[in-house]
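Just one protein chain is left out here, and the rest sit where they should.
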């Protein structure tokens, strides 16, 4: 299988239309994509201070990949067939004025920041990542960041949006299929920010960050556009809304999921609204990035007539 | 077992300190509490228009119950041992300018309201509630509204808050234990708004509304106050935050869950923050009431040292 | 003129329907209402710590006044004819976890609170309140809190809402007319929280707090209900929206102002929307209370045909 590595030093920190593709990939081809961690692999010890070690830009992305045959107005289909860590440890950290329970650049207060901290977790024989002998987290890997180039803008890889980006939703994982809007020939696909695991919300702002490799296959739905990223698992369909305030992310996610059910499952919009009232699920992906990401979903079993 | 019914016509539409208790209950005593549905049982047909049928006040509560031996500064403990519907059908509805995907009194626009609709579901032999032959919803009952009297205020039974109230969180259910702040002797406990099931967010604003009876036992934690409602299941601990914007509900829920972990499990606050970053879960209970309710939770298994 | 003082020790900390009126007032009668400051006159020195001095309840209200002849469904009209401080100093303070640039009980973080501070200002000969020789604030008095009893609820005097309450809008001042919804016979009017001056937003949460007396006259608009508080100055009409997030307060204020222009000035709703786009003003009253208050307004001169 072809391996795709970012050419040295050229990781991207925006999702945008201007970068040269690093590879062309055919529909149906399996490729193995390698990613570095969200801190460019420089945070390795609990003795480090993030504010002294981290560079000005965070969350380096591998890409863009040009997917042959994909055109504006299509939907890009991304199968994440498998995902592996390329090291046996992960870090998390407290970074000044970043996180869900601190004031931030966007929600500023006059209070001093929380102290800086680094946690280094090690992989165990039980397929978990443990912090000392204190607690352990089951291996549940996913990509925090994935998406396509926006139409006009170049958006920071720290931000999620309708192009995907830094959604930090644990369902962006192996065995699932992603759908993204396409605004440029080849779609211009980026991926990065692999996590060994993460709770819902990514509360302190930093998951279990790892370098990783994943096996991907791409497909296309011709001449059918979508407005927001979507996810499909073997049992569920999901829409991801990214916005602030958080209620707008929830509205976007459920609104898009209704559009999906109406188009592909033949529902009247108000019936879809009703069905999701009783059967939808909605969790917080991230509550720490520049905009927040929520996932709305429903089991596919419920979208069939009662038997 | 003693049955508790609201004396005729005296259902309450506020959680407040001024109403006379309808019963005194002892610590440890099992009582069966009966509740009418959130529309006072008047919505019974798909031919009705909610705006023509509903009275001025919604969500009638059974209570207040005076729990003997409970004092201000204690925590009220509520075991919901079982829950049954007292009829074999449920309604949901679209009410003008109410719901998650419409403008409302609190998020007004100049657009006309969505059309009114009523859905009547019937119980099946498969232990589901079905709407015609179109879809069915597994029986997953819980109480949309439960709590204690606030210190000074009398708060509408349509609102959730730090007293509990209309949280619409599916984990307020049989087999789980609720914890509420106590501001008055006897705690003054109210309950209502039983649901046969509900998705996360209660998207259109109206779940599968039923009349119900439930078996409750009360307990107390003396001289220990809590700031927000909490839930415990056999496997998880959970805090419920209710606020707008929704990010504040998420912050409150996770902040309170950290306080719980620090006090009862001996964690350093920043370690608890870290642990929840990787292992917490956070879902939307309601995104339709005057304030929104989010549940943050974590598995109790993760709060023990690594073995 | 009749003076109205609160009977000793019976100040109210909620706007609610249950308290006994302290006085009956006739339509058109001038009365002088006395109010204590928002800290019950206990904060008097910069050496005090608010957390040690303040009682459990803040913002005592004088009332309720029963306005004869006013019935549910009417609009209460309140003329504030004049306003005077009853002392020559004012305080402001930093209270832990309260204010616009700190985390709070409703927007919690893990950071420690800001330090506590008290500022005592003294009246000068220039009709200002000065803090030492550092800065001075022109006398611009108004009532931070004013309103009527809600229909069912009893709402903390620290909260603003559709009943008025703790709006902290500087236009609630002498020479202006207030309009409030009426839910009970006599309207049940409360007032308190006099300020010598305040910036827009009441940024740290505490204005220049004074004890005061004001001259009020009441009137009624029979059989005409309003949804939110309104203010009229000699030159402007204004609506006050109170909600969170703050955009909802802005939406409510402008939405209600359109309703006013449509009903009283004969505009088409979309023309009123257009006119306010070009001529409306919208400022932050408070960004510190449990919900935020914004004022939308427009000059009456613009509501007449072009001459």
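Chains: A, B and C, in written order; residue numbering restarts at 1 for each.
Heads up, the rule we're going with is that a contact is a pair of C-beta atoms (placed from the backbone, for glycine too) under 8 Å apart; a residue touches a chain by one contact, two chains touch by 3 or more.
Source: prediction; values computed, not measured.
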{"item": "Among A:109, A:128, A:166 or A:277, the residue in touch with the chain that has been omitted", "value": "A:109"}
{"item": "Chain not shown: contacting residue from B:16, B:50, B:63 or B:108", "value": "B:108"}
{"item": "Touching residue (missing chain; options C:58, C:78, C:197 or C:210)", "value": "C:197"}
{"item": "Chain C residues that touch the omitted chain in the full complex", "value": "92, 94, 99-101, 114-115, 117, 119, 124, 130-137, 197-208, 244-247, 250-251, 254-255, 258, 270-271, 273-284, 287, 292, 294, 296, 298, 302-303, 305-306"}
{"item": "Sites on chain B contacted by the missing partner chain, in the whole complex", "value": "101-103, 107-114, 245"}
{"item": "Where the unshown chain meets chain A, residue by residue", "value": "13-14, 16, 18, 57, 105-110, 152-156, 227, 243-245, 248, 251-252, 255, 258, 269-270, 273"}
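Criterion: only the chains that are shown with their structure count from here on.
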{"item": "Copy pair chain A, chain B: interface residue numbering same or different (half cut)", "value": "same"}
{"item": "Whole-Å separation of chain centres (CA-atom averages), chain A against chain B", "value": "32"}
{"item": "Approximate Å spacing (C-alpha centroids) for the pair chain A, chain C", "value": "46"}
{"item": "Multi-partner residues of chain B (each touching 2 or more other chains)", "value": "244-245, 251, 255, 258, 270, 273"}
